[in-house]
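Only a single protein chain was left out; the remaining protein chains are all shown in position.
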Amino acid sequence: MRKVCFVITSHIHYARSKRILRELRHHPEIELQIIVGASAILPNYGDVLRLLEADGFEADEIITMTVEGGNPVAMSKTTGLGIIEFTTAFHNLKPDVVIVRGDRYEVLAAAVAATYLNIPVAHIEGGDVSGSIDESVRHAVTKLSHIHFTTTDQAAERVRRMGEQPDYVFNFGAPELELVTENHFEVTNEFINRIGVGDAVDLNKSFIMVIQHPVTTERDNRENIQKTLDAILELEIPTVWFWPNVDAGTDQISNAIRSFREHHNPSHIRFIKFLPAEEFLALLSKSACLVGNSSAGIKESSYFGLPVVNIGSRQSGRARAENVADVDYNKEQIMSAVQRQIAAGRYPSSQLYCKADTAKNIVDTISKVKLYTQKRFKD
Amino acid sequence: MRKVCFVITSHIHYARSKRILRELRHHPEIELQIIVGASAILPNYGDVLRLLEADGFEADEIITMTVEGGNPVAMSKTTGLGIIEFTTAFHNLKPDVVIVRGDRYEVLAAAVAATYLNIPVAHIEGGDVSGSIDESVRHAVTKLSHIHFTTTDQAAERVRRMGEQPDYVFNFGAPELELVTENHFEVTNEFINRIGVGDAVDLNKSFIMVIQHPVTTERDNRENIQKTLDAILELEIPTVWFWPNVDAGTDQISNAIRSFREHHNPSHIRFIKFLPAEEFLALLSKSACLVGNSSAGIKESSYFGLPVVNIGSRQSGRARAENVADVDYNKEQIMSAVQRQIAAGRYPSSQLYCKADTAKNIVDTISKVKLYTQKRFKD
Amino acid sequence: MRKVCFVITSHIHYARSKRILRELRHHPEIELQIIVGASAILPNYGDVLRLLEADGFEADEIITMTVEGGNPVAMSKTTGLGIIEFTTAFHNLKPDVVIVRGDRYEVLAAAVAATYLNIPVAHIEGGDVSGSIDESVRHAVTKLSHIHFTTTDQAAERVRRMGEQPDYVFNFGAPELELVTENHFEVTNEFINRIGVGDAVDLNKSFIMVIQHPVTTERDNRENIQKTLDAILELEIPTVWFWPNVDAGTDQISNAIRSFREHHNPSHIRFIKFLPAEEFLALLSKSACLVGNSSAGIKESSYFGLPVVNIGSRQSGRARAENVADVDYNKEQIMSAVQRQIAAGRYPSSQLYCKADTAKNIVDTISKVKLYTQKRFKD
Partner (left out) sequence: MRKVCFVITSHIHYARSKRILRELRHHPEIELQIIVGASAILPNYGDVLRLLEADGFEADEIITMTVEGGNPVAMSKTTGLGIIEFTTAFHNLKPDVVIVRGDRYEVLAAAVAATYLNIPVAHIEGGDVSGSIDESVRHAVTKLSHIHFTTTDQAAERVRRMGEQPDYVFNFGAPELELVTENHFEVTNEFINRIGVGDAVDLNKSFIMVIQHPVTTERDNRENIQKTLDAILELEIPTVWFWPNVDAGTDQISNAIRSFREHHNPSHIRFIKFLPAEEFLALLSKSACLVGNSSAGIKESSYFGLPVVNIGSRQSGRARAENVADVDYNKEQIMSAVQRQIAAGRYPSSQLYCKADTAKNIVDTISKVKLYTQKRFKD
């Protein structure tokens, strides 16, 4: 039995990993270990522990590591504390291999701790290109990892170019897209209006979604979000707006939203912290346009053919389908792009990030690939 | 004035960086900041603070971060604590750019902290290939860094292949080699026999040196060092033996040496913790052979043409001159290689890692290169 | 010049310490150092850094130490991280004496760090008795401190009984009461209704205030706050309600309040995060009754003769004037006590915690008392 440790550090990460977790649980030669930590254990950011339990999983270790502050100092100290905590967790669980995903600081913390404990790391979603600090962290995690599950051929090529062993680079597509293609999710007016703040939204009429996170490498997160707030205010289209994630700059964005609400008391916007994965996908599939800088605009939306207005640098460099219109932090650009995208309507569904059996292939590979610890740059 | 922060985390690192520090201090457009931390502040591993002061430098921040244990857990927690501490130091000093060097965990800690604080990182010695955990850490630091000073053309090529901006990859040679070429250092019998333990060594007669550090990715550090101890015991050649660095596995090696000393009470070996840079180079230049797995066997020794017996995987992959004989962890192989290398005598001096004006070129570049924070993989 | 380091770890602590800070700044033989940390640097809990600047002070060190979670694990890890951070700050500032105040975990962290660095600690507000974890922490801080400024004679007697040197126990009264007696503060409808959420409140009409913090040693914080919410809902008296502090249990209370707001949408309650010291005192002096478990109900309110309904165990044991009515976590008890207290009207002003020249006496003592590090239990 191979002990496989899956690391969950945010609500969205859990949502995107469900299929893999199910495969891991059922694989006869795998003993699944789950670590839940960082914002995934903060009720304000989605209580993953309760969701896990509801889905029949159990957390083997819970990691408290988020240093409050919403600024670069707090983010950096969170990473340091995270390494200290993941070291203890891995040392207790003694997994044969650790699976991490993405490009956030919690993931870097887990990868560093596993590295020093000589535990091989499998990394999902390496080789992508984007903006923000994520761009640096993603590739650093690649260079600490031993097994790579990329989501596009281009990403796989980049991982190989970075000197990784070609035999250990696999492109099985994006796991979250596999969940999307299940395509049978529902969300009701009642559900959406029971959570969050602001006026009720009617999902049977046309509405848009806004998800705009901080860009840690930029100093003007407050100014930037203001452009989006002004645009959405003036557009007067019913809107479901998601609060930002915990990255440095989150306080500037949250404060801008709060002050906007107090000042304008907008009647066409509902503000929501987060949704369970299924309801989120149902909402996405129903909406007329997604505005902001979430990777859901690039990935999940490509399958739906959902018109997206992508703002600023956060997703720049990521492979995208034709559904995405890129704009600057500029009220007029945002407004006209939203109007054009809504008018255009649905794009054809794209298979850019989709492959069949993503989760199954990842788990099969994890179960039988020969594990190694000593890395060596492949010239 | 550009504020340039130089990070010193070990005695050997300080020794190798003196020329750069001198250039930084004298550059009219640079304000030098120095952070000293990790083993560099531990008296047992070389009291860098006292050396700095003697050389006319001052530490702006002192970082206490080494978690005791000499095992993987301690090493990993040291990295985590180091990030927490470097974050505070960088936040206090607010440098425009940070210079780090090498591939150790303290360097990873500094690079991660600088990254999250949006401070550009200049990295010396990226692109090398080696064994041990250093191989992973070195390339991860490259992917977090913005300016790269490699020590060979091959290393520069690897850094570019990893997606770094070609305009920011410079090969000015290895700084420590520049110090070596000063070539005027002295060490006396009196000096060497006042420090360390064991019998006196006469540097006017033929002697060899042993420096063998732990390999963190291997489990048998005690067994491996035993082979070297047995070989040196049987060779009966006067020997100056250096205690290992603080990497995981250091306790196994130290215990093996202690038990060897108690058991065999060898009269031809002097055990030394560390030497100041100048005395170390003088000793190297006088010795008949260097045995073990130190990078000094690959780098400094290449210039001296010093015969080297390189044991095991720690330096595998690093570009080397003809002076190096590679052997396994095997008593007979070590013994016969040492005898052959001593018989062979000095090799021609190699320029493999040498370039003129290394420190000057690095500092000139640092003083005027356009700084940036947002990285982007160069396809 | 004696270097005196004043530690500020929360908004309320800053408010209560202004007079002391002013005296410290103006004392000719004192060099004032200020450390701001913990929730005092979190914008959501009162941006002390901005207030300090407005008042002409400067933070010499800023400490990021709050681990998010609002539960016992997060609180404990915050204390640990706090010690690591205060150690760095004290080591950088090298004060001759550190002044801390109160009974919270940030204060324990500061006291432990100062203790190990052999820096004498002056502690304000030792010897009080209360509930919650504060009761343990307060006395532990006393046993780590060298100079004691208590706020009542009874407290001074307890500190002496604990074995502290009688010569170093001073009762100069409570500093926050001295601020209260300045008595000239104003707060306007406009001010109060520009911040917080909920319906506008008219301060010219009768209103009450609610401040109820978690009790960390009890498990039922959510259930307990529900009683207060139900009581206030049914009372239908205009209310200014303050969100809870960051102690373990804060999330249960915040969630209960949020769900209460969504469910009942009460039109007579305004919810506020915090107020500047002056506006807070003005509000207190205008209100008809204070409900909850804040120490302001025991201390500041005693001077105003403000009727207080004190709920549960958090303040049990603290010396109190006749203005306080104690009740259990019980809706009916709370309702009838509020009605009785409002009907009773103002009590006579009490001098229980008041002495003249509190801040001046504290600072004079700090400036000239003989400092010592080695403690010795006084039998």
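By written order: A, B and C. Residues from 1 in each chain.
The rule we apply is simple: contacts are C-beta pairs under 8 Å (C-beta built on N, C-alpha and C of every residue); 3 or more make two chains touch, one makes a residue touch a chain.
Note that this is a predicted model, so its numbers are computed, not measured.
Peer 1: Just list which of the chains on display the missing one touches.
Peer 2: Its contacts among the visible chains are A, B, C.
Peer 1: For a quick check of understanding: of C:Pro72, C:Pro276 or C:Gly305, which residue touches the chain that isn't displayed?
Peer 2: C:Pro72
Peer 1: One chain isn't shown here. Among C:Val36, C:Val112, C:Ile147 or C:Val210, which residue touches it?
Peer 2: Spelled out, the listed residue whose C-beta touches the missing chain is C:Val112.
Peer 1: Tell me which of B:Lys18, B:Lys77, B:Arg270 or B:Lys286 is the one touching the absent chain.
Peer 2: Of the listed residues, the one touching the omitted chain is B:Lys77.
Peer 1: Looking at the whole complex, which of A:Asn44, A:Thr88, A:Asn118 or A:Ser350 touches the chain that is not displayed?
Peer 2: Counting the whole complex, the residue in contact with the absent chain is A:Thr88.
Peer 1: Since one chain has been left out of the picture, which residues of subunit C touch it in the full complex?
Peer 2: Looking at subunit C, the ones touching the missing chain are residues 72-73, 75-77, 79-85, 87, 91, 105, 108-109, 112-113, 115-118, 129, 131-133, 135-137, 139-144, 158, 161-163, 216-217, 248, 313, 317, 373-377, 379.
Peer 1: What residue numbers in subunit B mark contact with the hidden partner chain?
Peer 2: Residues in contact with the chain left out: 41-44, 64-69, 73-74, 77, 81, 194, 197, 251, 255, 262.
Peer 1: Against the chain that's been left off, what residues of subunit A make contact? List them.
Peer 2: Touch set of subunit A with respect to the missing chain: 62, 81, 84-85, 88, 91-92.
As a working rule, only the chains that are shown with their structure count from here on.
Peer 1: Can you name the chain that lies farthest from subunit C, using the mean of each chain's Cα atoms as its centre?
Peer 2: Computed centres place B farthest from subunit C.
Peer 1: For subunit C, which residues are shared contacts with two or more other chains?
Peer 2: Counting only residues that touch two or more other chains, subunit C contributes 81.
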